[in-house]
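In this view, the complex is presented without one of its protein chains, the others remaining in place.
Here is chain A:
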Amino acid sequence: MLSRVADSLYWMSRYIERAENIARLLDVNLQLLLDFEALDDDKLKEHWEPVIRAAGEEELFYELYDQADSQSVTDFLTFNRENSSSVISCMFAARENARMIRDQISTEMWQCLNHAYLFLKSNNAKKVWDEGPYEFYKQIQDYSHLFQGMTDSTFSHTEGFYFMQVGKYLERADKTSRILDIKYHMLLPSVDDVGGAIDAVQWGAILKSCSGFEAYHSVYVTAVNPLKVSNFLIFNQHFPRSILSCVRHLDANLHQISGCNPGFYSNDVERVSGRLMSDLTYSNISDVFKSGLHEYLSQLQERFVEIGKVMYENYMFHARPDMETEIATQQQQQQQQ
């Protein structure tokens, strides 16, 4: 497979996963606000800033908007084209990557992304969103699921498929860690509120942002609490959005690409991914809280970045000879011929 194609497959997959996650995050947070009494500007800022941070775009946000409220944040993360992580930017980027490698993916996959693109491009999207964000964000999540289902059922499970899976699981692991980290930034009205109703609602929102509310309750038949939620979202073996689960899938797909046996490594990316997987496998929630949840998650995020970087170097990047040197060499060879 061409390196450029592998790169596009990987990013196409990452972008659509990212769009889905941001859509869910916004959806949950907008609904969460409905449970509170009318909030003043400061309260809204406290609510929305962690969300912007979870998307990793705090700086850009304040370049573009004066204050963080429901309108500005949702606009920034949904429709703003200047924000490369907005839902619409991600969907467009996924579609553009798909267009570049349209000969390589199935017609179904292409048409799904093209359909999403046309939906977002038409005024319809804005209208749907005005009429009810819930429907709109649901639609985005549906496109993502549809796309992933189509990929699974219409795209050969060979190299290209595995590159897509790597992109998907890496993005998903990263987003789960960021969503979980939101709680660190969400302030409670006072220390007394820890363990109170607001705290519980917030932890519930974290779970919902990861589609994990029901799955959590089927494991823990108790109210949400910080330790259990963190444990669930980091270490649960069966929940498909837990960090451990994502990293396991990630590692397995990397081994599918190279054909190297699981548990061994044949290149750098398998080495860093394997090490991360084994760290996660043999850690537990008390290790996490020992180092501090926020610090632990930050470290994980750095390691995800590292995997992405090594992945690129290993499979997609070919040191490009300087064009001028290349031309000169070829001209020399021409004279010798």
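FYI, a contact is a pair of C-beta atoms (placed from the backbone, for glycine too) under 8 Å apart; a residue touches a chain by one contact, two chains touch by 3 or more; residues count from 1.
Please note the rule applied: contacts and distances are computed from a predicted model.
> Under which of the names "Polyphosphate polymerase domain-containing protein", "Aspartate carbamoyltransferase", "Fumarate reductase iron-sulfur subunit" or "Circularly permuted type 2 ATP-grasp protein" is the non-displayed chain listed in UniProt?
Of the names offered in "Polyphosphate polymerase domain-containing protein", "Aspartate carbamoyltransferase", "Fumarate reductase iron-sulfur subunit" or "Circularly permuted type 2 ATP-grasp protein", the absent chain's UniProt record gives "Circularly permuted type 2 ATP-grasp protein".
> Among A:Asp42, A:Glu63 or A:Asp103, exactly one should touch the missing chain; which is it?
Touching the chain that is not displayed is residue A:Asp103.
> Give the residue, chosen from A:Leu64, A:Val194, A:Val305 or A:Ile327, that touches the chain omitted from the document.
Final answer for the missing-chain contact: A:Ile327.
> On chain A, what residues meet the omitted chain?
These residues of chain A touch the chain that is not shown: 1-6, 96, 99-100, 102-104, 107, 110-111, 114-115, 118, 121, 159, 163, 257, 315-316, 318, 320-321, 323, 326-331, 333-334, 337.
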